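Just one protein chain is left out here, and the rest sit where they should.
Going by the order they are written in, the chains are A and B; count residues from 1 in each one.
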Amino acid sequence: MATQHSRAAARIMMAPAVILLLGWMLVPLTMTLYFSFKNYLPLRGGDLGWAGFENYTRFVTSSSFWPSILTTLIIVGGVLFITVVFGVLLALLLDRPMWGQGIVRILVIAPFFVMPTVSALVWKNMFMDPTNGLFAHLWRAFGAQPVEWMSQASLPSIIIIVSWQWLPFATLILLTAIQSLDGEQLEASEMDGAPALKRFWYIILPHLSRAITVVILIQTIFLLAVFAEIFVTTGGAFGTKTLSYLIFQRVLESQNIGLGSAGGVYAIILANIIAIFLMRIVGKNLDN
Amino acid sequence: MARTVTTRQKALNTTLAWAIGLLIFFPILWTILTSFKTEGQAISDPPIFLFFDWTLENYAIVQERSDYLRFLTNSVIIAVGSTLLGIVVAVPAAWSMAFVPSKRTKDILMWMLSTKMLPAVGVLYPIYLLFIKLGLLDNRWGLVVVLMLINLPIIVWMLYTYFKEIPGEILEAARMDGATLREEILYILTPMAVPGIASTILLNVILAWNEAFWTLNLTAAKAAPLTAFIASYSSPEGLFYAKLSAASTMAIAPILIMGWFSQKQLVRGLTFGAVK
Partner (left out) sequence: MKYTVRALLGATALCSAAALAHAETLTIATVNNGDMIRMQGLTDDFTAKTGHTVEWVTLEENVLRQRVTTDISTNGGAFDIMTIGMYETPIWGANGWLVPLDDLSEEYNVADILPAMAGGLSYDGTLYAAPFYGESSMIMYRTDLMEKAGLEMPTAPTWSFIREAAAAMTDRDADINGICLRGKAGWGEGGAFITAMGNSFGAQWFDMDWNATFDGEAWANTLNFFKGMMDESGPAGYATNGFNENLSLFQQGKCGMWIDATVAASFVTNPNDSTVADSVGFALAPDNGLGKRSNWLWAWALAIPAGSQKTDAAKQFIEWATSTSYIELVAANEGWANVPPGARVSLYENPNYKDVPFAQMTLDSILSADPLNATVNEAPYVGVQFAAIPEFAGIATDVSQEFSAAYAGQQTVEEALAKAQALTNDAMEAAGYR
């Protein structure tokens, strides 16, 4: 079906998107690479000449570098784990017959519409504040000492906030996948008297694997860039500095564009490692 | 649906689902409630849920301080504009990927997605300098283009998965019947693709609406959307929970309402090819 002619047409149709994205990738990438080899300090007069690989070594040997990688992975991993596990459970529940399913679905997807800045502000101030937050009121009502969320449980707090925002997304995709599950197959196994757990493990979960992969892929892309939630809540203190937050500090707080750009290059490398990793699993899962 | 369900089971499901649904929704509900309280009531211990003196004072203060409609207009233009522009660019690309696939289609898709992994702060300076050169600083159309580029990979990906589900045989059958390419696109493909395009538009309007890095850093007064509106209420001096809640409610209400009304559309399309 794909003739020589249609191939050429296809290429033309694809061109605008590819060229635009190539530009969007290459222009900043080239500039980042250029700056990363420069001693570029705006507050000291701008371009102070070439720096060789100094920015790269300095960024990597800074005591914050490896912890920031670890923090990034913990946040991405933690949120993925929570959203996938609870997403599956919630999707299973929502798939069951009940009254007012439409309204429940509306309630569940609502967090997805909230701006990250707003949700971080609301959670931090109105829920997790150790004096005036709702959690503090609740803890005190039971005679417990309120948790100082942002300092004592900083990473879990951020993971909770981000998971709250992304749980709806995971749930919805998984729900659509569950709904497409062949009813007869399930029924047959029900007749056979297979216990619920077994049914879940051998029929439902394999069916969901594709949807789970998609959830992991799309969410990872967004989670690597998590920023507002950290900026608003802890400002990078208490071990919540992710790689992108560290770059932010170098670029905007220290005003060291060269150093920040070198960090940007590391972030691109990290993203690509994760991308290749994802492609291995996702690509395989999506192909068949 | 031959599965028989007892009323008891259904009641149990309902209770559990409603409880979880309300729990997930609670932070938003609480924000909306707080926006109608006075600052004092907003922090009172024990917290007051419904029986407080409902007041619109906070909304009045917020409106007096910032021109909500201007921020709203900018948000709408940026979110809708970038999405529509993205659709225009992405439809042909997704189309050709779905119907004339080559060995590299998957790689191109993955590459497109990987451009989203660039950390935005790392390229703030380059982009800012570029925007100055092009005179696009604090310009809505500049942001429309940037947000279009940011979301383009997602748009292409979503459209691709929808188009792929359209069976090729239908096209061939139409061609046999003597349909021209124009007729083929207009009468056969478009109607089949509309639900997919609709949910793509919805999802991307949401993503663009909530984007808070570029929209904040590339604007000043003229093009600032609701994300900048929020940044002026985030932690002012003194008690601020009620005012923050009012501003938050104003910032999320339009998109929340849109989302709720189009919920069915959105849900139907949100598969990303996860369902075969």
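Please note the rule applied: contacts are C-beta pairs under 8 Å (C-beta built on N, C-alpha and C of every residue); 3 or more make two chains touch, one makes a residue touch a chain.
The shown structure was predicted, so the numbers you read here are calculated from the model rather than taken from an experiment.
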| item | value |
| --- | --- |
| Among the chains presented, those that the missing one touches | A, B |
| From A:Gln185, A:Ser254 or A:Asn272, residue that would touch the chain that is not displayed | A:Ser254 |
| Candidate in contact with the missing chain, chosen from A:Pro42, A:Gly100 or A:Gly183 | A:Pro42 |
| Residue, one of B:Val5, B:Ile132, B:Leu186 or B:Ile257, that touches the chain absent here | B:Ile132 |
| Residue of B:Leu16, B:Ile48, B:Ile188 or B:Leu216 in touch with the missing chain, whole complex considered | B:Leu216 |
| Residues of subunit B in contact with the chain not shown | 39, 43, 64-66, 124-125, 128-129, 131-132, 137-138, 216-217, 220-222, 224, 228, 231-240 |
| Absent chain, residues of subunit A that touch it | 41-46, 58, 62-64, 129-132, 145-146, 148, 150-152, 231, 234-239, 241, 249-250, 252-256, 259 |
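Here is the rule we use: only the chains that are shown with their structure count from here on.
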| item | value |
| --- | --- |
| Complex interface listing, subunit B residues touching subunit A | 1-3, 5, 9-10, 13-14, 16-18, 20-22, 24-25, 27-28, 30-31, 34, 43, 45-47, 89-90, 92-93, 95-97, 99-102, 106, 108, 110, 112-127, 129-130, 149, 152-154, 156, 168, 172, 206, 209-210, 212-213, 226-227, 230-231, 234, 241, 244-245, 248, 251-252, 255-256, 259-260, 263, 266-268, 270-276 |
| Subunit A - residues contacting subunit B, complex | 1-2, 6-7, 9-11, 13-14, 16-18, 20-21, 24-25, 27-29, 31-32, 35, 90, 93-94, 96-119, 121-123, 125-127, 132, 134, 137, 140-141, 164, 167-169, 172-173, 175-177, 180, 183, 187, 190, 210-211, 213-215, 217-218, 221-222, 224-225, 227-228, 232, 243-244, 247-248, 251-252, 257, 260-261, 263-265, 267-268, 271-272, 274-275, 279, 283, 286-287 |
